[in-house]
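Here we show just some of the chains, and they stay where they sit in the whole.
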């Protein structure tokens, strides 16, 4: 599962029905490349998260019929490992 | 889900039956790399969209039997975030 950082939320008023009332987050990798993920766990900007992709993303969204390919599966307590979040920059 | 920009439509008269009467868009990333996506939401050239890939793309196409691996799932209201579309270049 990819490890990405939450940047913020995404505003999107025009979407396919299968997206329902999902919450979307913009997530980015270390190089700044951004993707859109559904978020059933309530991650906040700055959080490092790991994400389920592919068909697992639909299950992880809490409703198999949500048509996502990327879902936040958990918030990482500290990242990089060994460094407490909040202690650093 | 990938974030890409719509470039235009694709003309394709010879296709497998499973594509039915899908509308195809050419979409490209920041580096100019192009892909073909099915479009059930009516995106326009210049729109920034996010796309469902893999098996989710078939569901998102509105008909599970459309044989796509990439479907436009929503039009992003402003991109990059915080910049109103139409206000910039």
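Note that the chains take the letters A and B in the order they are written out, and that residue 1 is the start of every chain.
Throughout what follows, a contact is a pair of C-beta atoms (placed from the backbone, for glycine too) under 8 Å apart; a residue touches a chain by one contact, two chains touch by 3 or more.
Source: prediction; values computed, not measured.
Engineer: List the number of copies present in the full complex, noting that all chains share one sequence and 2 are shown.
Structural biologist: 5
Rule of thumb we're sticking to: only the chains that are shown with their structure count from here on.
Engineer: To the nearest 5 degrees, please report the angle of the rotation taking chain A's Cα atoms onto chain B.
Structural biologist: The rotation relating chain A to chain B comes to 70 degrees.
Engineer: Between chain A and chain B, what is the separation of their C-alpha centroids in Å?
Structural biologist: 21
Engineer: For the complex, give me every residue of chain A touching chain B.
Structural biologist: Touching chain B from chain A are residues 7-8, 10-19, 24, 26, 34-37, 54-55, 57-58, 65, 67-70.
Engineer: Under the definition above, what is the set of chain B residues touching chain A in their complex?
Structural biologist: 1-3, 40-41, 50, 52-57, 59-60, 62, 71-78, 81
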